[in-house]
Structures are given as C-alpha cells and as structure tokens.
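Just one protein chain is left out here, and the rest sit where they should.
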Amino acid sequence: MGILDVAALKILSSAAVLLFTTALLMAGAKRISTCVYLFAFQSAVLTAQVFATAFVQHSPEAYAVGAMVLLVKVLGIPYALLWLMRRLRTPHDVGTTVGTGNSVFIMAGLILLSFSAVRLYLQDFLAVEVALSAAVALILSGAFLMVTRSKALMQVLGLLVLENGIFLAALVTTFGMPFIIEIGIVFDLVIGILLMGVFAFRIRDTFEHLDVSRLRRLRG
Amino acid sequence: MSMTEDPRVMIQFGFLLCLTGLLVAPLISATMRRSTSARRADAAFIIGSLLIGAAVGAAVLWHGEAADLDLSRLAPFALALKVDRLSAFFFFLICTVSAPVTLFSIPYAQQHYSEGRATWFWVLLPLFVLSMVVVVTAATGFAFLFGWELMTLLSAALILLEGDSDDRRHNAFIYLLMMHVGAAAVAACFFLFLGQASNLTFEAMRSAGASLTANVRVWVFVTAMFGFGMKSGIVPLHLWLPRAHPIAPTPVSALMSGVMLKTAVYGLVRITFDLLGGPAGWTGYVVLLVGAVTAVLGILYALGEHDLKRLLAYSSVENIGLIYVALGAAMLFAATGLPTLAALAVIAALLHALNHAFFKSLLFLGAGAIHHSTHTLDIENLGGLQRRIPVVGVSCLIGCCAIAGLPVFNGFVGEWLMFKSLLAGGELHAIGGLPVLPLMIGVVGLVSGLSAACFVNVYGISFLGRPRTPQAHHADHTPRAMQVALVFLASGCVLLGIWPGLVLRPLLSLVAIIIPGAGTPSELQLISHVLPVLAGSMVALLLASLALPRVKRLTDTWACGLPELSPRMEYTASSFSKPIRSVFAFVYRSDRKIEVTPAEEPYFPQAMSYRSARTTSFEKSFYRPLVDTVIAAAQQLRRLQTGNVQVYLLYIFLTLVCLLFLLRFSR
Amino acid sequence: MLLLIVLLLPALAAVGVMAFSFRQAAALFALGAGVSETAAVGLVIWNVHTRGVLTYGKYLRADALSAFFLANLAIVFVLVLVYSIPYLRHIPAGRFSSPRWFYMLLFLFLFTIVAVYLSNNLGLLWIMMEATTLASALLVGFYNTEGAVEAGWKYLVVCTVGLAFALFGTIAFYLAAVRGGVSPELALQWPAALQAASSLASAGSLLKLAFIFLLVGYGTKIGLVPMHSWLPDAHAEAPSPISAMLSAALLNSAMYAVLRYDAIISRALGTGFSHGLLLFFGAASVLVAGLLMVVQTDLKRLLAYSSVEHMGIIAVGIGLGGPLGLYGALLHTMNHSVAKSLLFFGAGHVREGLGTSDMRRLKGLARVLPRTSAMLVIGVIAIAGLPPFGLFVSEFAILSAAFTQTRLLLGVLLLVMLSIVFGAMAYQFLKMLTGEPRSDQKMNNLVGAEFLAMAACAVGLIAVGIFMPAPLARLLHSAMAVLQ
Partner (left out) sequence: MKLALNFVQVALLLLTAPLLRGIVAKLKARIQRRKGSPVWRPYAEIWKLLRKEQLLPRDASGIFQLGPIVAFVTTLLAAAFVPVFQNTALFGGAGDIFIFVYLFALGRFFVSLTALDPGSSFGGMGASREALVAALSEAPLLLALTALAILAKTSSIAEITAWTVGQNFFDVSAVHALALAAVAIVAVAETGRLPVDNPTTHLELTMIHEAMVLECSGPSLAFIEWSQALKLNIVAALIMALFLPWGIATRLTPAALALGLAWFVSKIGFMALLLAFVESSVAKLRMYAVPNFLQVASALAILAVIFTAVMKR
C-alpha cells in the first residue's frame, strides 16, 4: 500500500470529523459570509473525499466528478453568493429565530441523533458508518439552517448543505452514481442557485428586505 | 307474430320512444324559433313522449314484460335501464304526473320568464323528468347514481332559473349540499354490496344480497335509510324540503314534491325488498317510528305555515312519513313471515305514493294558478277565490279532500289500506308487549285529523270568505292550459278514489315479485267494491238533497249589527291554526317578541308590535353545530398554513422523521 | 428518433420563440410549435400502440404509461396555448415578462415535463423533475408582484428541498438495486429494475427507506399533505394559464414518478407497504385540503386546494391498486387535468376581467360574464364529481375499488369529504355567480380563443362522462398493463 493509498483512506475516515465541525460552526455563525466560507470549506472536504474515492476505485469518472464539485461548490457557488451579498447590500446577519448558542447545542444533538439513526438502519455497513453519519448530520444541519435562519441567502446555504449531505451519502454508499446523472444533478443545482439568486433580487426589490420569515402575505 | 301484436316489441319500442323524446325535446327547445306556437309544439312533443311513457309503464305493469336498454358498451361501467314491474309503477307515476305539469308549464313559463330563460326552462324540464325516469328504471348502481345526481343538479338549476336572490341562493345551496350528502350515503349503500357482488348491476347485487354478512346488511340499511331518507325528507333530514320546494318554479315544485320524493321511496323498496332479499325485523321498527315522527311533525309544521308552497312542502313531509309507516309495517310483516300482510302494506305504501303524486302536484299547480291570478302565495292575502277562479277552486277542493284522506277521494284508499295492515299487526309478536302496529293507527289517525284541519284552513281561507286584499279581489282569469292540467289531475284523484281496483290489481302482481309467497289480501277486493257503492249512493243522495226546492235571498254576512264587515275582521290562517298550535306549542318553539312603545307605560301603549319567528329546532340544535364544527376544524387547520416558508419546511422534515421512525419500529 | 424529436421540439421552440418580439407573431409561432408537438406526441402514442415500446438510446423510452401521460400533457398544453393567446394581453411589460419570455419559459416547462415522461432512467427522471421546478418558478413569479415573488420563492425553496429528499431516495433505491443484484449500469433503468423487482426483496428495508424519501420528495411536488404548502400560493399567484399547467401537467408528472416507483416496490415487497403509505397520504390530502377549501376566500386558492384534494384521490386510487383502483386513478388524472384547466381558465378570465379573484368581492358573475360563468358552472359540477362528467366515472371507480377491498372507513371518509368539498365549492360558486353584480360595468365577454379552450374542456369532460371514447379506453388499459 503506497503512501497515497493510506492518505486516501485517512481522508475518507477522518473527513467526517471535519464535516461535523463545519456543521457546528455554521450553527454558531452570526454572519452570512462566515457561513459561506464554512460551506466552501465543507465542499472542499467533500472534494477531497471524492478524489480519495476516485483514487481508491481507479475511476476516471469520479475524478471528473471531483473536479466538477471543486469547480462548482468550492469556487463557483461561494463566489457567487459573496457577489450576491455585495450586490444586494442588505444586513449580513443570518436572521436567527433560534439563538446561535442554542443552535450549537441543538446541532450537537442532531449529530448525535444522526449517529444513532444510522446505527438504527445500517448496522451491516460498519465501514461507512461514520461517513454516513456525517452525511445524515449534514442533511439535518442543512434542514436545521433552513428552518431556523430566516434570511433568503441562509436558506440557499441550508439547501446547499443539505445537498452536500445527500452527495456525501451517495458517495459513501454507492461510490458514485452514473456520471451523466451526476452532471445533471450538479447542473440542476447550479440553475437552482441561479434562480434563487434571481428571486433574492426580486424579493429585495419588492419588499426591500431579505427576511423570508416576513413573507407571510399568502397564508391559510 | 307480427310486430304490432307482440306486446314485448311494442313496450320496448315505446320505452325507447319515450326516452328519445325526452332527450330530443331539450335540443328542439334550444334550437327552435322562439315563438309561442313553437313552444306549444315543443310542450306537446314532451307531453306526447310522457304519455307514451305512461302507456309503457301501464303495459309493463299489466303484462309484466320488461323493457330494457343496455348501454354498457358505451360506458365504462355497466349502464343499463330495465323496466320491471316495480320500475314500471314509478315510471308510470312519473310520466302520468309530469304530463299535466308540462301542460301547466306553458302559460307559466310564458308569464314568468323572458325568452332566454324560457328556453333554459324548456331545456331543463324534460331533462329533469328524464333523470327521474333514469333513476327508477336503472338496472345498475352506476345508472342509478348517474340519474340520482343529475336529478338533484337539474332541479337545483331550475330553482336558480326562477331567480337568484341571496335568500334563494342560500336555500338552493342547502338543497344541493344535503342532496349531495344523501347521494353519498346512497352511493355507500350500493358500494357496500361490492364486498360480495362482482359488479353493481342489480342482478349481481340481488344474488349477492342474501350472502351479505349481518353487519354489512345493517350498514346497507342504515345508509339506504339515511340517503333515501334525505331525499324523501324524513325528520330530521327534512331541513331542505320546505326550503327548496317553495322556491322552485311552481311546475317544478309540483314535480319535486309529487314525483321526485317518490324516487326515494322507490330506492328504499328496491334496496330492502328486492336487492337485500327481504328486510330484517328491526329495520321495520326503525322505518315505522321514523315515519310516525315524520308524519306528525310534518303536518304540525305545515299547520304553522301560511305560505302556500311552504305549507304544501311540509305536507309532503307528512305524506312521506305515512308512506314510511306503511313500508315499516311491510318490513315487519315480511320479516316475521307474513307475506300476504306484507303485500298489503307495500301496496298501501305504493298506492299512497301514487295518490300523493296526484294530489300534491294538483295542489302545487293550484298554488301556481293562484299565483298566476293574484301574484301572491300568502294565504293571508287571499280569500274569495272560489267565485273568481271556480275551476281552480273545485280542483283544489278535490285536492284538499284527497290530501286530508277523506273518502271517495284517492287519499282515503291509501290510508284505509294502511289502517287495515296496521290493524292486522295486532296478530304480531310485539316488543315488550306493546302492539306497536295497531298503536300506529292512532298516529295515522292523529295525522289525518291534523291534515284535515290544515287543509280546511288552506281551502277555506284562500278560496272562501271575502277577498282579503285587492289582488285577491281582482284575481285574473286562469289560462286554459292550466285549467286542463288541474282538471286532469283532479279527475285522477276522484277516479282513483272511486275505483281503486284500477291500480290495485296491477299493484298486486307487482308486489308478488318483490315479496315471494304473497297471497291476495282480501282487503283489496273489499275496498274495490265498497267505494264505488259508497260513492254512488253519496252522489245519488247529494243530488236528491240538492233537488229540494229552495227559496233564496242574497244578504250581507251578519256583522253583529255593525254597518259593514271589513276583510280585516275575517279569521286568518294564523288565527285558524292557533288553537292547534298552542296545544302542540312544544313542537314549534317559536321565538316571540312583543314590543310596546313607549316601554315605560305598558298599560297605555301607543303602538305595539308582535313578532313570532319559528326556526325548526333541528336546525338550531343539530345542523348549525354540525356546520360550525366543520368550519371550526377548517379554521384550526388553516392556522397550520402559516405563510412562513420555514414552517413549511419543518412540516416536510417532520413528516420524514415520523415516517423513518415508523419504518424503524414497524419491523 | 421520434422520441428525440418529441423531446427536442419544445426546447427548440423555446429558443426559437425568442426571435419574435411581437405578441401576435410569438403566439402564432408558439401555436405552430405546440400543434406540431402535439402531432409528434400523437405519433408516439400511435407507435406505442402498434409497436409496444419505443426506445432511443439508453435514456429515452416510451411505453403505454408514458404515452398516456404524454397524451394528457399534450391536451392540456394545447389548451393552455390556445387560451394564452388572448390572455397574454393582460400581462404587463417588465423585465423578463414579455410574451416571448412567457412562451420561452412555457416551452422550457413543457420540455422538462416531456423529458420526465420519456426518461428511461430514474436518475434522469429526478433531474428532469427538478428541472420542472426551475422552469416553472419564473413562470410562477411572472407577474413580479409581491404575491408572485413570495409564491415563487416558496415554490422554489420548498420544492427544491423536497426534491433533494427524492434525490436521496433515488440514491437509496440505486443502492438497493445494486445490492439486489442488478448491475450498476442498469440499476436505474426502469424496465430492468422492474424485471429484477422480485430479487430486490433481499434489500427490503433499504427499499422501504428509499420509498419513504421518494414519496416525501415527489409528494412535495404532487402536493400531498403535509408537503403541499407551496401549492396554493403558487397556483394562486401564477398567471392562470400557468396555474392550469401546474395543476394539470406538473402535478401529474410527479404522480407519474411515484407510479413508476410504486410499481417496482409493490412488486418487490408486496403491495402493503407502498400502497399503505399512498393511502395514508392520499386520505390525509383529501381530508385536509377538503376542510381547508371550506374557509378559502380566494377563487384560485380554492381551486389550488381542490388540486391537492384531487391528487389525494388519485393517490388513494393508486394505493388501492387493482384494476379498478388503477383505472380510476389514471382516468382521474386525465379528468382532473381537463376540469381543472377549465376552472383555471375561467378563474383567470374573472380575475383579469374584474381585477380580483377574492370571492368575497365577486358577485353576480352570471350577469357580468355569462359565458365564463356557464363554463365555470360546468367546471365546478365536473370537479365535484357529478355526472355527466368524467370525474364521476373515475371517482366511481376509485370508490368501487375501496369498497370492493372492504376498506369501508376509507370509502366513507372519501364520501364524506367529497360532500364537504362539494359544499364548499357550491357555496362559493353560488355566491359568486348569483345576485346583482357589484359594479354595473359590463365586461367585454370572452374572446373566441379563450372560450374555445374552455368549451373544448367541457366537451371532453362530457364525452368521458357519458361514453368512454374507445381510443382513450385502449390507452388507459394498455397503460394499466404496464404497471401490473
């Protein structure tokens, strides 16, 4: 086993810890930009995992996927989000409905929950258990951010984190879907973020704020 | 055998002709020139189709040759019509009564509607009749429900055609809603057969009927009772009836009250006797008691009304109650193995249905004629019409006598048969030692006494005495078509009253089918013989007494020496019924309010106002809370739709989490 | 090859229509494209009828089920196109909101839905489903008003999140298929998965997990309670042709996806699990949406909740399964599409004509807009499931299925809710249509094309209600054969 193999396996197993950390930090973050950076870092960790997988599996397609993720999630989307923030010129707070301190505690609880949840369902896949727990934790944290952060951009971020979680789950369980499907998914993601950006502008233009919890004209 | 001699071919041909006629008539109405003569031709076309239908009904009733029409190939579900004897009876009823009603409609539509509306009226009316025909001739559940729902829709459309004020709209809404709920129950009743039957043709249901489990049978009966009861307006499901019937166009009111209610009776008979293969004993008691309550409350409510059409609507409730009493008795007899008595009671019910169709549509049309002449339907504003519109007056008098169940008019025959079958119930085992059936004689007696009072009131106040308002004083002439329609129905009432044997014999052969083993009740023979004799001697004696020479002189009515009686001194409908209403005050629960001004000097009033409003207690204590509960539940649910997208997301997450937990623990 | 044409024609049309800046020219081009697309769809259906299954490459495939849904889509789309020709005059000019943008997005929307129906691969199915959201989000927010932007945002976010779960479900399904012994290349191919379904039972719990995620995910798109929250907003705020498209085409496409999965899962694990879930969500949708309809004040919102309710009925039909239930469910999708299009067309005309769709402020429509009102009446009778319209037949079938399986409670619940829904609908519509109109201004009546679209809907509904057109019956039965 070469040094690279060892590194790849190490990355695969230890990445989970980093992902938990990013999730916790995101829950504790007060500014949107912090979250964007954290997301970029999280995506970078994911990219590393993809490359490690590709290396272990000797799959050229996986390299391509890794490159794509790097391009889109680590560079493209964070950059676009930061650009959006500058252009929208709105307050940079995340718009908490649950305080950041409490959020961290709840997030920790969710991580524990994800561990136990994975235990409940997938007792037979011990090797990927940690990674899968991380995936579930990401999904939960994404969901948590979307539910508790009222700024439009934070919802986008929450969605991205959630998507990261799903991506990770796919990665560790199936070692990747067919290539064309992966491209399609990423393409959808990009368009989705683009559209959300468009709507963010429109919300700002029509309501002069970006707080989605105040979009409550349509109800009942 | 040649085509003309084979009754089966003729019947089949006639049936198709009638259906086609009713289907084509709306097309003609919609497309033809809008002239009076064209309208008349159209109406004549409809009447012709109906008369053919009546002939077919009578022929099937007589010969027992079934006509049928199978459209299953066209439709996704079995869709077939079949006229067996039971269907034929109701088919006959519908056609016979609809024909004069259509005739009546010609002047009615001319007077009430603009050209556009008249076209709609002539499109909807034959379709409404057709839908009723479909209901009673349906041979599959699908066809039945198809017709059943259309019947509601078309009648509601006709109601709204008459006008669309808020009040009318609200009543039409109540009608539609309650009918839809009833239809849902009827649908459930049919669907319940599906546990055993492979499909919903009546044949399959019939053969499955006997093998249904006891529980399912109970539910079939309960849903049938609820669904058909809703349509026929049994208490407390009658709420819609006095609201919807009065606001329909008068010919349609006549059809709704006289004919449409009977489709529910048909349904109940079809389900309990035919498809279920015989009723259970307890169902008989239920129907009996429901019928008794309905009859008594119906006539008491009728007594409290002075709007002619509302009064007639409540009286329909009463008559439906009587029909249910007879049906209940029939069920009891059938369940206890007394088929001949059951046959007697079923005949009583069916005959009363036919009779009611005649006199109720007669009276509704009479009300329409009154409205035509005086532009009012409030009895309090009428009076003295007998001298002004005598044909209408005499017809209505016959109708009133018939509906009060007086002898030598048709209403009596049904009630008499009812009495006889109830009396025979003295033989029966009774619950807790109570001879329930004979006791029902008292109920029927009370009801018929009250209805006599009610219709003395109706006829006496509106046709007799002095005109209470200028409209009544200057009542217009009644058009010829209206007169013919009224006279036709009135003579039907008299004919059936004097010569009931005319329908009793076919009814007997009908009943033999749905009640196996039924013999011939001797009562049928008896009444067929007695009534002609009675009527003959009565007429002879009347003529003899009238022939007595008299010297007559016109005077004024005695006014206790005062110079003149003003119409305001006359007894009104409300004052007439006051004694009865005060005896049965607990039924009415009216809200009374007396205001005296000035309030501080009650003994020296300058003005007093008295207001008495009656809401049926069912509405207050049952329907309102029910509707309020639904709305309150909806309002609560509405709060879940907060408008906050974060909460929406939470719902999705929670759903997912719950499902995952469920999956985990369901293993 | 035909499939590729059918798929790409809308995409090309979307590009092409951008060349026309005049409303009439754009409309004409769009109509032409729409008609040729319909013709192409017709050809596909014919070919499916004669040859069974059409495939193109690894990713495109059309069987009878796709053909059925394609037919549904084509009908709705043509109606929407015809209706929107005159309707577009109401659209105010703005950024991204001109007729050509409208048509561009509409064709993109069509493209994505066609792709959903034609995709042979469950991953591609997900991608295209997500793409439908993206294509229609801008259409929902087309008016750019406060409500439209809010609705568009909610639509986008809720559906994207929901579909993210569907993605997870797709992955889990893939995993289950691979573990069940299907080769990874074929694991997402629908026919392969269906064939191998019986061997998937070994990965049972994973399969169940997958289905839960898929149902929640696609259920969000279908609008099943409690994931329906976006639906009333989006339907109410979108331009009416788009409301019709959403209700009559989009929801069906998500239902199609669930149908495909349900077929596999119920073959692998027996019908208990997936059908049970569908029954539960269907019943919940009918219950909640039915009750919410009682308290609605906005016409289009009322119609939107009615869509939720009907999707619930369809879900119940699928959940009941069997020939009767499936027949009812498929027929109901078709009927509901047509009836709901009719109603949204009418509602759109009311809203554009009188400036509001608030039912508390609408009165006497029968006098102001007689022809629209007549159409609305037909629509509301049809949607309430009364004869002589098609929905009566399909609801009859579904109820028959419920009672045949002696699911009495479910049957009774459906009947009760149908009554309540009818009550809500009848109450509101009677109030709107009758009486004296509030303002004495006489509206200009329907433009020919609008009326044409609505009348076509009405005729179709009656046709299905009174006699089943033979081609439709054949299509329906072969579609059912695909699933069983």
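As written, the chain order gives the labels A, B and C, with residue 1 at the start of each chain.
What we mean here is this: a residue touches a chain if its C-beta (ideal position, glycine included) is under 8 Å from a C-beta of that chain, and two chains touch if they have at least 3 such contacts.
Predicted, not measured: the structure shown is a model, and the values here were computed from it.
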Missing chain: touched chains present in the view: B
Residue touching the undisplayed chain, where the options are B:509, B:557, B:597 or B:629: B:557
Residue among B:452, B:484, B:513 or B:647 touching the omitted chain: B:452
Chain not shown: contacting residue from B:210, B:530, B:608 or B:654: B:530
Residue touching the undisplayed chain, where the options are B:214, B:434 or B:626: B:434
Interface with the undisplayed chain - residues on subunit B: 383-384, 386-387, 390, 393, 397, 401, 404-408, 412, 415-416, 419-420, 423, 426, 430, 433-435, 438-439, 441-446, 448-450, 452-453, 456-457, 459-461, 463-466, 526, 529-530, 534, 537-538, 541-542, 545-546, 548, 550-559, 565, 567, 569-571, 575-580, 582-583
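Convention: only the chains that are shown with their structure count from here on.
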Chain contact topology (line, ring, star, complete or other): complete
Chain nearest the overall C-alpha centroid of the shown protein atoms: C
Chain pair with the higher count of C-beta pairs in contact (B-C, A-B): B-C
Mean-CA-position distance for subunit C and subunit A (Å): 32
Computed distance of Cα centres, subunit B from subunit A, in Å: 69
Whole-Å gap between the CA centroids of subunit B and subunit C: 43
Sequence positions of subunit A contacting 2 or more other chains: 121, 143, 146, 155, 212, 215, 217-218, 220
Set of subunit B residues in contact with two or more other chains: 638, 641, 645, 649, 660
Partner subunit B, residues of subunit C touching it in the complex: 153-154, 157-158, 161-162, 165, 205, 208-209, 212-213, 215-216, 220, 226-227, 229-230, 232, 277, 288, 291-295, 327, 331, 366, 381, 384, 386-388, 392-393, 396-397, 399-400, 402-404, 406, 408, 411-412, 415-416, 418-420, 422-423, 426-427, 430-431, 433-435, 466-468, 473
Contact footprint of subunit A on subunit B as seen in their complex: 638-639, 641-647, 649-650, 653, 660, 664
Touching residues on subunit B, where the partner in the complex is subunit C: 71, 74-77, 142, 145-146, 149-150, 153, 160, 164-166, 168-169, 172-173, 176-177, 180-181, 184-185, 187-188, 191-192, 194-195, 200, 219, 630-631, 633-635, 637-638, 640-641, 645, 648-649, 651-652, 654-656, 659-660, 663, 667
